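Here is subunit A:
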Amino acid sequence: MNPVPVLQAKNLVKRYGHVTALDGADFELRAGEILAVIGDNGAGKSSLIKALSGATVPDSGEIRLDGQPIHFRSPSDARRAGIETVYQELAVAPAMSIAENLFLGRELTRFGVVGRVLRILDKRRMLEEARAAMADLKIGIRSMTQPVETLSGGQRQGVAVARSAAFARHVVIMDEPTAALGVKEGNMVLELIRRVRDKGLPVILISHNMPHVFEIADRIHIARLGKRAAVVDPRRIGMSDTVAVMTGAMRPEDIPQECLA
Partner candidate 1 sequence: MDTHALPHDETPVLPASTSTEVAPALAREPWHFHLPSLAALGPFLALVAACLFFALQSDRFFTAQNFALVAQQVMVVGLLAIGQTLIILTAGIDLSCGMVMALGGIVMTKLAVESGLPPALAIACALAVTTLFGLANGLLVTRIKLPAFIVTLGTMNIAFALTQLYSSSQTVTGLPDALTALGNTFALGGTQVSFGVLLMLALYVLAWLALRETGPGRHIYAVGNNSEAARLTGINVKRVLLAVYALAGLMYGIAALLSVARTGVGDPNAGQTENLDAITAVVLGGTSLFGGRGVILGSLVGALIVGVFRNGLTLMGVSSIYQVLVTGILVILAVATDQLSRRGGRA
Partner candidate 2 sequence: MRSSLIALAGAVLAAGAGAQQAPVIGLITKTETNPFFVKMKEGAQQAAQASGGKLLTGAGKTDGDNAGQVTALENMINAGAKTILITPSDARAILPAIQKARAKGVQVIALDSPTDPADGTDALFATDNYRAGTVIGQYAKAAFAGKPVKIATLDLFPGHPVGAQRHNGFLKGFGLTAPDAKATTLGTAAEVVCMADSYGDQAKGQTAMENCLQKNPDINLVYTINEPAAAGAYQALKKAGKEKGVMIVSVDGGCTGVRNVQAGVIAATAQQYPLKMAAMGVEAGVAYAKGGKKASGYTDTGVTLVAGKPLPGVDSVDAKKGLEQCWGK
């Protein structure tokens, strides 16, 4: 049984002038998993994610979504293909309401001429669907009309996650989702990420927070020097060994076979 990976990349190369950010990087995301991508600065993990989310176009290499080759020229292309990204800065408009932020850039308009020509918004429908999306992930915020800036950091993260989960069809990418949060709220977001996975959406998680990575990831993709160094199983390998591979202290060849994933 070898199911087609949801998202797969082979031999990605990306150069910025003299700097080679991606040096033949491979990548594979399986259905129903949370895949953590870790790597030191300059390891190429952000370039990898940018290529997968359409923010940059790789110089060469192949990306396949559900087995089909794809060429993203912009983040909108990736969104249209069903890949949603939760950015580190969250990309929410603080003064606008939760419902408005959920539908930012893809607002629902009323039916008929009123909607198509005048572009009048169907605010009621957006409120209802926002409520449904938040309830789906069991995020307990009552009012969808309150401005996002009145929420705590973890709740704002919840809004951003709910937005991506509501619109994603294939993949959700999360960039440092717990970075700015305290312990309690960080754990709340981890629980949220599990619920996204349980909805059937595989999650790519970029994080520097090793404890969180080890708590939540099904597999860990270690990026190093613009390539994929190894993919390990957090249940088998230890945190210090993982960090050693990440920094180059341990060679990928030296990873015991049962720790690989």
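By definition in this document, a contact is a pair of C-beta atoms (placed from the backbone, for glycine too) under 8 Å apart; a residue touches a chain by one contact, two chains touch by 3 or more; residues count from 1.
Criterion applied: all candidates are chains of the complex that A comes from, given by their letters.
Quick caveat, the model's predicted, so the values are computed rather than measured.
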| item | value |
| --- | --- |
| Touching chain, any copy counted, for subunit A within the complex - options 1 or 2 | 1 |
| Residues of subunit A touching candidate 1 in the complex | 75-76, 79, 85, 87, 89-96, 100, 104-107, 109, 118-121, 123, 137-143, 146-147, 149-152, 154-155, 158, 183-184, 187-189, 191-192, 194-195, 211, 214-215, 234-235 |
